[in-house]
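== chain A ==
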Amino acid sequence: MELAFYLSSLVAVLATVGVITGTNPVHAIVYLIVSLIAVALVFFALGAPFAGALEIIVYAGAIMVLFVFVVMMLNLHPDAEREQTWTHPRYWLGPSVLALVLLAALVALLGQGGVGETIDGELLTAKAVGMTLFGPWLMVVELSAILLLAALVTASHVGRRSNPLRNNENRGGTP
Partner candidate 1 sequence: MILVWLILIPFLGGLLSWQAERWSEHAPRWIALGTMLFVLVISIFLWLTGDFSLPVDGNSQWLLEWRAPWIPRFGIEIHLALDGLSLILVALTGFLGTLAVLCSWREIVQRVGFFHLNLLFILGGVVGVFLALDLFLFFLFWEMMLVPMYFLIALWGHSGSPGQTRIRAATRFFIYTQASGLLMLVAILALVFVHFSNTGELSFSYDALRGTDVPEPLAFWLMLGFFVAFAVKLPVVPFHGWLPDAHAQAPTAGSVDLAGILLKTAAYGIIRFALPLFPEQSEAFAPVAMTLGLVGIIYGAVLACGQQDIKRLIAYTSISHMGFVLIALYSGSELAIQGAIILMVAHAFSSAGLFILSGQLYERIHSRDMRVMGGLWSRIPVLPGFTLCFVAASLGMPITANFVGEFMILFGTFPGAPVVVVIASVGLVLAAIYSLLLMQRVHYGPEYRTGPLKGPDAREYGMMLTLLALTIAVGLYPQPLLDTTAAVSAPIAELFTGGADLAARAGEVN
Partner candidate 2 sequence: MNGIPMEHGLILASILFSLGLAGLMLRRSMLFVLMSLEVMLNSAALAFVVGATAWNQPDGQAMFLLVITLAAAEASVGLALMIQLYQRFRSLDLDVASRMRG
């Protein structure tokens, strides 16, 4: 179990590095999918198979497909991305160091405290999660339903391609 955890952790980290450093959108998406699957494996290793399954189905499956779809739709090419300059240290050094410092601070804090709990990989079934969700958390589920509705409406409104009035475009954005 432990081995699986650390191994898939390593994969997840490496794949994520690939995501943020990639230049080809499609490659990056594939890296991200790998990363997500690795995290799903971590979930399995931790004893949360339900979460792992959802990770693969919803995240890697649904959301990432959406990304791929959009990338295909926009017909993006690696060269379409204008990030010529970003290889220069001046551009990546600062943010990277910042992220590292943040990480270091977090790790230091994690090392300072804690309750000494360990994860022994005991399984937690989907039923338990379901009982919680549709028991006391029912209101939360309802709220997330409205959240999805809102996202749907937003996406459908913003995603409109056609302009009702073509000349409208000239009106907006005048300085």
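Inclusion criterion for the candidates: all candidates are chains of the complex that A comes from, given by their letters.
Here, a residue touches a chain if its C-beta (ideal position, glycine included) is under 8 Å from a C-beta of that chain, and two chains touch if they have at least 3 such contacts; residues count from 1.
These figures come from a predicted structure and were not determined experimentally.
Among the candidates 1 or 2, the one in contact with chain A in this complex is 2.
Residues 1-2, 5-6, 9, 12-13, 16-17, 19-20, 22, 25, 28-29, 32, 35-36, 39, 42-43, 45-48, 50-51, 54-55, 58-59, 62-63, 66-67, 70-71, 73-74, 76, 80-83, 86, 91-92, 95-96, 98-100, 102-103, 106-107, 110-111, 114-122, 124, 128-129, 131-133, 137, 140, 144, 147-148, 150-152, 154-156, 158-159, 161 of chain A are the ones touching candidate 2 in the complex.
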